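In this view, the complex is presented without one of its protein chains, the others remaining in place.
Letters A and B mark the chains in the order given here, with residues in each chain numbered from 1 onward.
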Amino acid sequence: MTDTLLEIDRLSVDYETARGDLKALRDISFDIRKGEIVGIVGESGCGKSTLISSILRLTAPNTRFRQGEVRFKGQDLLQLPERKMRDLRGADISIVFQDPMQTHNPVLSIGQQMLDIQHRSKASKAEKRARAAQMLGAVGIPDPEARLDQFPHEFSGGMRQRIAIAMALMSEPDLLIADEPTTALDATLEVQIIERLQELQQEFNCAILFISHHLGVIAELCDRVVVMYAGAVVESGEVREIFHDPKHPYTRRLIDCDPGHIKERARVLPTIPGEVPDLANLPGGCIFRDRCDLATARCVEVPPLAKLKEGHHAACWLNHKEAAE
Amino acid sequence: MAKSRSELGQIITGVARDPLGLMGLIIVGTIVFCAIFAYWIVPFDPVGMNIKSRLQGPSWTHLLGTDQLGRDTFSRVIAGGQVALQVALPAVFGAMAIGLTLGMIAGYGPKWLDNLLMLLFDTIRSFPTVMFALAVVALVGPSLQTVVFVVMATSIPTYGRVARTQTLTLRNSEFILAERSMGASMTRILGVHMLPNIVGVLAVLAAMDIPTVIALEAGLSFLGLGVKPPTPSWGALLKDGYSLIRQTPWLVVGGGLPIILATLGFTFLGESLRDVVDPKLRKQR
Partner (left out) sequence: MTLLDVKNLKTSYGPVNVLAGVSFAVEPGETYALVGESGSGKTTVIRAIAGLAPAQEGSVKFDGQEIRGASERTLRPLRKDIAMMFQDPVGSLSPRLTIRSLITEPYRIQGMKDRDLDAEAKRLLEMVNLPAHFADRYPYQLSGGQARRVGVARALALKPKLILADEPTAGLDVSVQGELLNLLNDLRERLGLAIVIITHNLNVVRHVADRMGIMYLGRLVEEGTTEAIFKDPRHPYTRCLLSANPEPDPDARLERIALKGEPPSLLKRPSGCEFRERCPFAQEICTQTPQWEVDNGHGLRCLAPLHQGRAA
């Protein structure tokens, strides 16, 4: 397992609130290998944002790490002193956020901001500037040298997101976390960003943790997929396995819901009735039980995230029955 | 109406949970209580002279001693609190109400009206408060009403500007557009939909403003531009104490301490109020 870059091991995270502990993440385990693109899919409230902030250790003050480890190159990030963690952020692990309109400081030129993030480098100012221009060129900004002197408001949303990617890749990180980077963009720009990320991933060979609720984007970009629901991993595996042979009812129904694969006009679109359970007051048993049409008596117990075959895990009792027969 | 009361209840509970807020609440509560029930609390008539027992130090009879006319300082402090609140509350709430109305009109109304109101606000703000007070006193003579008027007039622009900025931010929000798309009138939009979202911010500002106004009243009274003697006021106490500081320090203490306490109390309350009101606003975004 020498090629494992990031390993999330049985991670549980709570938020202390006035209503009691909100169990935002429960027993999360998955890993990312070097140079691999892993997608995390999940709807609102599934714990995507808590997961990212836990990896970067940029959590809110009421966050409590209950158990588990976040191992990056074998080192548990949760135990690392803050100073070491600061060295890691932006150097070994970079992030691209959802809203490109709010990522950049509006009063500094793009060039200035790209020089500033090279503060760790010993290179001269001219060298840093050349590197900034080269990165802008790499993400497809035309005439990069001249555009370095422009301010964020002089760029369109799609360009700003590409600049954010350029800035995140500048330190040649081992891991790029992309938090819904295309959600705020039109479909045409979304496609541009995905294609750009694919090219850059080949060029820089960094691993990407790509978070999205858009199944089409995940299917197109990712090698492996982790499906999250209400703070737990319900399924993980190769992208083809997940989309062609989902083993958890939630995954299956999520894919069914996407109108993207229903080519004829449907009178009634499939949905998942019901609500995500209250994380401060967990119902017990399988987290998806209340909304699942296949739930049985056994589902009052929490199903473990079991290995079905190499690289495909799912947390559902249905698979156990199959295995037993 | 029941709804707004429960919301007020939530805010008060929120403030009381925060230690500084609780302290502010206690201090302000005490000051307000003393001001309301001053008549029953004071051991002596605050304006009753007793030359025989003049300039005494603290004793069980006179908790804070007496002044040069033998008046009980403790009684004058309590009664002065009444005066301070009589100036501060109407001045601040008057300024808030007028500022809020004008500010919302400036923010929501046509551009020319906005420009006109802003010009008016800036003109008022360009007068130094004390100069303005001097001018008004010269015209109508010193009185409680004069102080209230001066303070109110000079603070309207502050509230007006804040209300205008809030209105400008809100007017392009989708829920206001939604109301307009249903044909809601301007009074309805301003009164029902904007006001409740602006008033919280201004209430915090007002709580922080009250000590400033109390100090201003004291300052004006100190200069002889405020309430007329023998009406007790914290400023007047300070003024008397200042000239008699060689004979007794207790008059200065009597006038200064309540001002400090009131300032701390209202500031704590205001800061805590801001923390309680703000996260809720953020949550609603």
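We take it that a contact is a pair of C-beta atoms (placed from the backbone, for glycine too) under 8 Å apart; a residue touches a chain by one contact, two chains touch by 3 or more.
What you see is a predicted model, and the numbers here were worked out from it, not measured in a lab.
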What shown chains does the left-out chain touch? A, B
Kindly state which of the options A:N62, A:Q75, A:S121 or A:S156 is in contact with the chain not pictured. A:S156
Would you mind spotting which of A:R19, A:R83, A:H153 or A:R265 touches the chain that isn't drawn? A:R265
Considering the whole complex, which of B:F33, B:F127, B:F175 or B:Y242 touches the chain not shown? B:F175
Among B:L89, B:A184, B:A203 or B:L223, which residue is in touch with the absent chain? B:A184
On chain A, what residues meet the omitted chain? 43-44, 142, 156-159, 186-192, 194-195, 213-220, 239-240, 243-244, 253-255, 257-263, 265-273, 275
Across the whole complex, list the residues on chain B that are touched by the chain not included here. 3, 173-175, 177-185, 188, 192-193, 196-197, 283-285
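The criterion applied here is as follows: only the chains that are shown with their structure count from here on.
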Chain A and chain B have mean C-alpha positions lying a whole-number Å distance apart equal to 51
